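Note sheet for the following structure.
The complex appears here minus one protein chain, its other protein chains still in place.
Note that the chains are named A and B in the order they appear, and that numbering of residues resets to 1 at the start of each chain.
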Amino acid sequence: MEVVDQEGRTLTFSIGPQHPGSGHFRLIVKVDGDFIVDVKPDPGYVHRGAEKMCEERTYIQNIPHLERPVIFDSSGILFPYVLAVEELLGVQAPPRAQYIRIIMAELNRIISHLYWLAIYGIFLGHSTMFMWPMGDRELFIDLAEAIGGTRVTFSYFVPGGVRNDLPPEFKERALKTCAYFEKRLKEYDRIFFSNPMFLKRTQDIGVLKREDAIRLGVTGPNLRASGISSDTRKDEPYSSYQTIKWDIPVRKEGDCYARAMVRFQELFDSMSIIRQALDLIPEGSVKIAMRGQIKGKVGESFARTEAARGTMFYHIISDGATHPYRVKISVPSFRSLCAMPFLLKGNHLADMPAIYWGLDYWPVEADK
Amino acid sequence: MVTSGSAASVLVGKVSDVIGSIVEQAVKEPVRYIVNWGRLYALWPVHIETACCSIEFGAASGPRYDLERFGVLEAFGSLRQCDLLVVQGTITRKMVPRLKWIYEQMPEPKWVMAMGACAISGGLYIDSYNVVPGIDKFIPVDVYVPGCPPRPETLIQGFIELQNKIRKTKVR
Partner (left out) sequence: MSQSIEKEELLLSSIKDKFGDKVSELYVNPKRIKILVDRENILNVATFVRDLGFNQVISAGGTDFPKEDSFVVDYHLISVDHEDLKRIIFNLSTKFPKNEPKTPTLMEVWPSAEYHEQETFEMLGIIFEGHPRMERLLLPEDWNDIPPLRKEFKLPSRLVEHGSS
């Protein structure tokens, strides 16, 4: 489809920062009739200066505010930080803590994907798909609350392990919730993922081919939907993920439908990982005792993990003090800013919600 | 002379007081009650999901906590049909002018709820270079809901406080 940009035919307007979507993010869109000619993203409305604040706080004091950019996947954004700090200190979390971290990270992944699904339902005009995931999400939030103590932002991962052990009878509760939810997912499939309206709005829309996905720096489920089998949990296994078996969901089409189906499959995979982790978890302590203020050795470390949206990466430089010298955070949503204009150009304006939220761009995370 | 005129005016004054208080009790009071009842049970917030607290607001709209039974329905359409602005999270310096525009676009009567520690006082980010220490320096706030983020039950209590406040307001 060729879009002709003649003088006087195009109209430039803003979508956002207050828009019927999630988070403050502005897109400056130029349209020619109904077709998008150019898009310029304008992030920064929720930029809270996390990187600068990290330099003014100790390693432990950084944990609460580093969790908040993506509050519903708070373990996902905190995980590489504790791994990088542990590398600087030269310690490793005990095996029991590593499996508990896996359980917590996968619970957060399910919670995050269900929030994505709820808002995707609203964007595509399917309000039942807002209510059902929001309701089922509460069951997983209950499980996470039993471990971490709050509904979101548990501040549960600390350098050296996790704050406290699993509560008693956690395994029975978790298995019961997973069994219930797997039956529910069949109903989700019937009313939403196989719904002809959903198929019409997402198939062949926003196609991201394999070479473009690599070139534009996309990671996570968006990359797996373009035919590339890449998952940090398998590429560079951390925290005992190498003992867990599952298949990475990969689809070749690269359209919005593929991205949605990859996330749908990941819900099943996360429950399978939780079950395996609960079987394999050894007894033992959950934390290494550390005395006094943590001081990293002089040097640097970096770590990456697979958060719900993609690869999360931290680079910490330390000069031996109690505060880090520099913390560089690289979040998956910021990286998908590159792909957004590329995908939106040439499409109908009405396809914008399906493409934009299908990339799972969370503005608060991207602005850090 | 003067005394009979002033006695008459005092009498008229007293009678008009009595009539006024009868009108107040019998007419204005029920009208005020009905108008406020209509407003407080149909608070429509603007869809402005700022930062972290928006997740708990979304969860509160979900089936478990169900804000809609209080009449709170998020209107996904225009700002012009909303009467409540729930500032859900941190407001940065880049967002402040836009927040004021949103507030000015809403029709009267309107109320503002500051949800979360960041909206009340800057919260965890008070020493950041881009975060304002509380929104009540820019727009008038009616209810403050503390928490980081507040649980949905706290948010519901905030709505009930706002409804109590509206119940007592004079109708303009």
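Heads up, the rule we're going with is that a contact is a pair of C-beta atoms (placed from the backbone, for glycine too) under 8 Å apart; a residue touches a chain by one contact, two chains touch by 3 or more.
Only a predicted model underlies this, so the values are computations on that prediction, with no experimental measurement involved.
Colleague: Which shown chains does the hidden chain touch?
Modeller: Result for the missing chain's touching partners among shown chains: A, B.
Colleague: Taking the entire complex into account, which one of B:Thr50, B:Gln88 or B:Asn130 touches the absent chain?
Modeller: B:Asn130
Colleague: Which one touches the absent chain: A:Arg173, A:Lys295, A:Arg326 or A:Lys345?
Modeller: Checking the options A:Arg173, A:Lys295, A:Arg326 or A:Lys345, the one contacting the hidden chain is A:Arg326.
Colleague: Name every residue on chain B in touch with the hidden partner chain.
Modeller: So the residues of chain B touching the unseen chain are 92-94, 126-130, 132-133, 137-138.
Colleague: For the chain that got dropped from the picture, name the residues of chain A it touches.
Modeller: Per the touch rule, chain A residues meeting the hidden chain are 43-44, 47, 49, 51-53, 56, 214-217, 219, 223, 228, 230, 235-236, 302, 304, 311, 313, 315, 317, 325-326, 328, 330, 334-335, 337-338, 367.
Everything below uses one rule, namely that only the chains that are shown with their structure count from here on.
Colleague: Taking each chain's centre as the mean of its CA atoms, how far is chain A from chain B in angstrom?
Modeller: Once rounded, the distance between the two centres reads 35 Å.
Colleague: Once bound in the complex, which stretches of chain A touch chain B?
Modeller: 17-18, 20-24, 44-49, 52-53, 56, 64-65, 68, 71-72, 115, 118-119, 122, 130-131, 134-135, 137-138, 141, 151-153, 364
Colleague: In the complex of these two chains, what residues of chain B are touching chain A?
Modeller: 46-52, 54-56, 58-59, 61-64, 76-77, 79, 89-90, 92, 94-95, 98, 102, 124-125, 127-131, 148-149, 151
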